[in-house]
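Note that one protein chain is taken out, while the other chains of the complex remain in position.
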Amino acid sequence: MGWSRVVIKAVIVGGTGYTGVELLRLLASHPEVALQVITSRAEAGRRVDDLFPNLRGHCDLAFSEPDAAALADCDVVFYATPHNVAMNSVPALLDAGTRVIDLSADFRLRDAAVWSHWYGEPHACPEVIERAVYGLPEMYRQQIAGAQLVACPGCYPTAVQLGFFPLLAAGVVELDSLVANAASGVSGAGRQAKIDNLVSEASDNYKAYGVAGHRHLPEIEQGLSAMAGSPVELTFVPHLVPMIRGILATLYARLTKEVDLQSLFEDHYRDEPFVDVLPAGQLPQTRSVRGANHCRIAVTRPLGRDTAVVTVAEDNLVKGASGQAVQAMNIMFGLAETTGLDGIALLP
Amino acid sequence: MGWSRVVIKAVIVGGTGYTGVELLRLLASHPEVALQVITSRAEAGRRVDDLFPNLRGHCDLAFSEPDAAALADCDVVFYATPHNVAMNSVPALLDAGTRVIDLSADFRLRDAAVWSHWYGEPHACPEVIERAVYGLPEMYRQQIAGAQLVACPGCYPTAVQLGFFPLLAAGVVELDSLVANAASGVSGAGRQAKIDNLVSEASDNYKAYGVAGHRHLPEIEQGLSAMAGSPVELTFVPHLVPMIRGILATLYARLTKEVDLQSLFEDHYRDEPFVDVLPAGQLPQTRSVRGANHCRIAVTRPLGRDTAVVTVAEDNLVKGASGQAVQAMNIMFGLAETTGLDGIALLP
Amino acid sequence: MGWSRVVIKAVIVGGTGYTGVELLRLLASHPEVALQVITSRAEAGRRVDDLFPNLRGHCDLAFSEPDAAALADCDVVFYATPHNVAMNSVPALLDAGTRVIDLSADFRLRDAAVWSHWYGEPHACPEVIERAVYGLPEMYRQQIAGAQLVACPGCYPTAVQLGFFPLLAAGVVELDSLVANAASGVSGAGRQAKIDNLVSEASDNYKAYGVAGHRHLPEIEQGLSAMAGSPVELTFVPHLVPMIRGILATLYARLTKEVDLQSLFEDHYRDEPFVDVLPAGQLPQTRSVRGANHCRIAVTRPLGRDTAVVTVAEDNLVKGASGQAVQAMNIMFGLAETTGLDGIALLP
Partner (left out) sequence: MGWSRVVIKAVIVGGTGYTGVELLRLLASHPEVALQVITSRAEAGRRVDDLFPNLRGHCDLAFSEPDAAALADCDVVFYATPHNVAMNSVPALLDAGTRVIDLSADFRLRDAAVWSHWYGEPHACPEVIERAVYGLPEMYRQQIAGAQLVACPGCYPTAVQLGFFPLLAAGVVELDSLVANAASGVSGAGRQAKIDNLVSEASDNYKAYGVAGHRHLPEIEQGLSAMAGSPVELTFVPHLVPMIRGILATLYARLTKEVDLQSLFEDHYRDEPFVDVLPAGQLPQTRSVRGANHCRIAVTRPLGRDTAVVTVAEDNLVKGASGQAVQAMNIMFGLAETTGLDGIALLP
């Protein structure tokens, strides 16, 4: 019944970063979306494919100045901005009836005071926070379907939460000694001119960072606690890997009960289109999800001892950001959840 | 009129290498193809997605022993094998009326003696060579449409020939002093256990190889001479770049006439769906075609002197191998040439 | 008094791997060593600098067949072989009075049965094991000085043991819930032709491996238990990082007492020439030790909670293998411990 199809008119605010270009890649080939506008103050007037030459032949837009009326006229607005941008203009869009998918951190934390503590400034619209649905479909699919405002999870939080979810939901691990050792490719640091992320600094190198405390920790603990139904305490250490894309989270939990871990994970994620529990004995690699919206998970119990080890691979720019945002959009607009997200990972 | 659509039944012979997995990626999502069989003696019985985990959820096949009857029963057979495999079984397939697309070197050279010189053994079926069409659509589109056997160009030859083509067709350069300095990612060396291609050997390193003479040279000179209408002499030096995919060819030609190079190239490739002549002043990067079938080209005349410099970027596994093979298949079967090849390059 | 100096005559057995070439680099510029012989059955007769071109101008030797008499005639024999080589010829060398430094796993475990369990074969000379001193100078300096046979620690064990040592010696952490999340560059996998370690497989990728159980675990637990004075249980998960050299171990321990972690570490390692405790707030990077024998350590207590996080960086081929072997040699022969090991890490 293609003759009556209503195409979704979409806008990207702040499309010059890596989540922006990835969203462009996904939306430009999404069969139900017409990308109308992409904004950037810094690049206004410049053709998008001049900045991102992979889009030559696939996107005829130029960046434009943000314009409130143009945004409100669309069906959905994606924010691919740093934190502290969306929260200043989202309330007006919501009043205009536009749906909003925010890839930034502005609406992820339920508690405005916690947000202020970690981001170092007051939240611009604390009253809007409760209207935001946390965009992790594997946990909040129903709520996303009815949401007007979706707060997309961060890249690390997606991997860590999906990895611990079956264990916490089943109540089989200690809640105060969880460890998440996670590692990300450099694209997670964004498309910003920083010496630390130069090839000569960050390639052929490996390091931990943010050990003393990282902004993703409160978001993760919020999610894990909701999964467990009681407060969870996590030690979270992110690392920087000399590659472009990909996150691997290696999770450690002390078991409190005998349980068939493989079955627990397979059953938990049986119907999820984008969570792939690997057969026993296989371990995920980031390259197996490069460019794809899949998250691949393995669970292991080293030497049969009392610690479960879960390894989770995702593409930080896809399932960890822009792909998950499109997945949320599909749910919000009643499309098949995999629409436009069936690309196969690029390997090698 | 989907009810009457005839899906192309395809086979891949030798699908365990990088051109094999790339062909799998492209065919698994090609709307007009049903992949029936994928053969490998070494991996017979093993699930394809066990070897290539990016395909989990996209391909349910297992590798099987080559079986002549099963091959002949399909519409098209792709050979993703090393040289010296296809030439031993292609004649029987042709007799059975099956169409064959050979990604290996077996049918690229028109002269069996030259083939024997460079590959060190007699050609198994010299009489079949003349039935092969060289699968470079930008030069032989018409012939490919009617071909039963297509010999896909090598990865370097595609880039070098497409870069020199406008200059040679226009007759504006010296024919005996051409230089092609080309560089490839390591996937060009195949999925073989060789010390030279280990991370510890080939990453953080750059080198030339095959300077004294490389098997792709006679193929390139054959093509360039056809373009020029008279014999061409080329100095060709390949290099190994510490990246996975991508070829960049940097070509040097001495101009013999005044000519507007930018217009020459734009006019030459105006109607080509997969050759993108960049605007003056831009230069191609391999990452702008990562995973895509596009070839991006720039032409420059340094300091206004008498040497033209052409730079050409392609993904060696796509336009340089499997994508070009699918492009040829589309032409052979009367499909739109871009069918199943409209993926956008992965950047970053 | 150079006229009376006794130069140490050294042999390397099995010098074609990465620990071999690194040992060559260190010994070739060591002021008190004369490298006499380097053996390799596979490469016998080939110039060393033909295989390793970085040594051109620094090493005139060719590989030779192993010859028992030539070995026994030297002062010290280094084994840079896979496991299961040294244990077959070391006893004869010890009988001849030669000193032996074994970089392989053959003499690291005190219990021959445990060795057999993890290496899948009987130990060839269990009676010799007790004569071996474990070559971690920070723990066994005195014993090394008097040893005839030194078993050099593995690369992971060095990093993990040095990181936990101050905590265990001080008795301030739980002993049954230690976690070591470690990551290594690809050179740790050796100079072997394996598909898994090709650029196209292991670069632009990150993964865990050996989660179910890794051969280095019993070695590490043996060492940690000695440090703690009672049995220690560790969960150890190694990862593969797309870089050539370097190990970073990220260690997690549950604190049982209030303690000033920074002072504890600084005091513990104050006099160690090759262990560098970073100032509070700094974190180690693998590139800061590339090519150097230093190990850099930071200790952190995230959010002031009860888990200590220790991060340890070393070059797996230097402090994790060949540098540590030279350090042991210096101790055994009464030289200043830093002799020949004062090279500065290569950065960038």
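Every chain is named by a letter (A, B and C) in the order it is written, and numbering of its residues begins at 1.
In this text, contacts are C-beta pairs under 8 Å (C-beta built on N, C-alpha and C of every residue); 3 or more make two chains touch, one makes a residue touch a chain.
The model shown is predicted, which means the values in this text are computed figures rather than measured ones.
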item: Neighbouring shown chains of the undisplayed chain, as defined at the top; value: A, B, C
item: Absent-chain contact - pick from B:94, B:179, B:227 or B:259; value: B:179
item: Listed residues B:84, B:285 or B:339, member touching the removed chain; value: B:285
item: Residue among C:21, C:248 or C:309 touching the omitted chain; value: C:21
item: Absent-chain contact - pick from B:201, B:219 or B:276; value: B:201
item: Contact set of chain B toward the excluded chain (per top definition); value: 177, 179, 181, 183, 185, 200-201, 203-209, 211-213, 217, 233, 235-237, 239, 241-246, 248, 250, 252, 254, 281, 283-287, 290, 298, 300, 302-303, 305, 307, 309, 311, 313, 348
item: Contact footprint on chain A, counting only the chain that is left out; value: 18, 185-187, 189, 191-195, 197-204, 242-244
item: For chain C, residues in touch with the removed chain; value: 18, 21, 25, 28-29, 50, 52-58, 187, 191, 204, 244-245, 276, 278, 282, 284-285, 287-292, 294, 296, 317, 342-348
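Keep this in mind: only the chains that are shown with their structure count from here on.
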item: Centrality ranking, top chain (CA atoms only); value: A
item: Taking each chain's C-alpha mean as its centre, the one farthest from chain C; value: B
item: Centre distance in Å when chain A and chain B are each reduced to the mean of their C-alpha atoms; value: 36
item: Centre-to-centre distance between chain C and chain A (centres being mean Cα positions), rounded to whole Å; value: 40
item: Sequence positions of chain A contacting 2 or more other chains; value: 204, 244-245, 284-285, 287, 290, 348
